[in-house]
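The complex is shown incomplete by one protein chain, all other protein chains being positioned as in the whole.
Chain IDs A and B follow the sequence of writing; residue 1 opens each chain.
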Amino acid sequence: MFQAKIRSDTLKGIVNIISTLVDEAKFNISPEGLNLKAVDPAHVAMIDLNVKKEAFEEYSADETKIGVDLDKIKDVLKLASSGDMVEMSQDEEKSRLVMKVGNIVRRMNLVDTSSMSDPRVPELNLPAVVELAVGEIQKGIKAAESVSDHIALTAEEGYFELYSEGDTDSVNLRLEKDQLKEISVEGKARSLFPLDYFSNLVKAIPSDTSVRINLGNNYPVKIMFNLADGKGNVGYLLAPRIESD
Amino acid sequence: MFQAKIRSDTLKGIVNIISTLVDEAKFNISPEGLNLKAVDPAHVAMIDLNVKKEAFEEYSADETKIGVDLDKIKDVLKLASSGDMVEMSQDEEKSRLVMKVGNIVRRMNLVDTSSMSDPRVPELNLPAVVELAVGEIQKGIKAAESVSDHIALTAEEGYFELYSEGDTDSVNLRLEKDQLKEISVEGKARSLFPLDYFSNLVKAIPSDTSVRINLGNNYPVKIMFNLADGKGNVGYLLAPRIESD
Partner (left out) sequence: MFQAKIRSDTLKGIVNIISTLVDEAKFNISPEGLNLKAVDPAHVAMIDLNVKKEAFEEYSADETKIGVDLDKIKDVLKLASSGDMVEMSQDEEKSRLVMKVGNIVRRMNLVDTSSMSDPRVPELNLPAVVELAVGEIQKGIKAAESVSDHIALTAEEGYFELYSEGDTDSVNLRLEKDQLKEISVEGKARSLFPLDYFSNLVKAIPSDTSVRINLGNNYPVKIMFNLADGKGNVGYLLAPRIESD
């Protein structure tokens, strides 16, 4: 059983993050809230998302799993104005999700979750920690996209840098200590990542959100942030690319 | 002879409605105003539109017929800001329509109306009557479009419902008596319609417009509303689809 009511903006924020990685998602639902673990089809990135029941206006659930097509949720969210409420309930007999916005009711078939196993979230030892408002790097990402498909993240004592290099041009964005909320690194940590994954995620996060980035040398990056006014959180892991030179 | 001056917004409203059905239109012009009767090429819908001379700022005409390409009128309307006046006059010698917005004059060849006969508007006996602000159903239409190509309209004592069903999902919008301006039906009236026609019309009507819907069982629907601040009116007939089950 699952029955909930949530502000459309909150749900929109959650769906935007998840749909940077997958089209269909399996939510693990419990009386305390919901969790989602997913990897993209190419196994380049992984997301681990939690939303507490307090993020909802109303929430009541048993342990259950719900598989949904995120495009359908987005269709419904397009009908909601900012501030509107969205009601959801699981119709277990017909294995459908019923969503309600204002007078409109949409019933949608659930996605079969039997083949969707939860990925195991690896333990990583990432020596560098950077914290900053994500808005600080959103323009830099946009700049990088016009020169390359990759982006190198570097943390060193006193600064955090994004660097992209193409055949003829390069872009870099360097944030000094005073533009960061926190930086803690011994020596230097630098890894190269696929720009599209990094960019899609960074653009989906509201610009005033504080993100915490854990970085190593030629190692995955872990990006952590809150959503739903702190009543939810996301851990996002992105695999590195091998630098060729 | 035909010479008139009209607010660009008023003309825009009229053209938007007509162009949901046809690309070229024949206006029957008289000293009292203009009338248009048209069916779409597939003969699925029919429109009967009247605009009184009072809808115009200036109006002076004999009995005449004017065939126009609606895209050309739209081109001219794009040059007008809200509140601008549009002047029109028939150049009978050259069978052209001359339109003026500000300093710009466009002369356009008229469409030959000799082969455009007026369709006969059928008399229908439609037992159910519903009246509502069209804005109430515009979002529901949008929701329906993501699941199906058809929409069923149902009126029964106390409510009016729009329902669309696709292979996996369904959408319905139910308006209770207190959300309607009027409902009058004996028993139940239900018919299925092609969603694209219904949607194009509903979206072209300003959302605060009151529409009157006459409905039967597996029968055409008639939709009536005013335009041009009540100085014009539209009757729109849409043929039903056969329900397969």
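By our rule, contacts are C-beta pairs under 8 Å (C-beta built on N, C-alpha and C of every residue); 3 or more make two chains touch, one makes a residue touch a chain.
Predicted model, so just to flag it, every value in this text is computed and none were measured.
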item	value
Sole contact to the chain not displayed, among A:Val22, A:Met85, A:Met116 or A:Leu173	A:Leu173
Of A:Ala143, A:Met224 or A:Ala239, the residue in touch with the unshown chain	A:Ala143
Sites on chain B contacted by the missing partner chain, in the whole complex	72, 75-76, 78-79, 101-109
Chain A residues that touch the omitted chain in the full complex	136, 139-140, 142-143, 146-147, 168-175, 179
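The rule we apply is simple: only the chains that are shown with their structure count from here on.
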item	value
Chain A and chain B: spacing of chain centres that average the CA atoms, whole Å	45
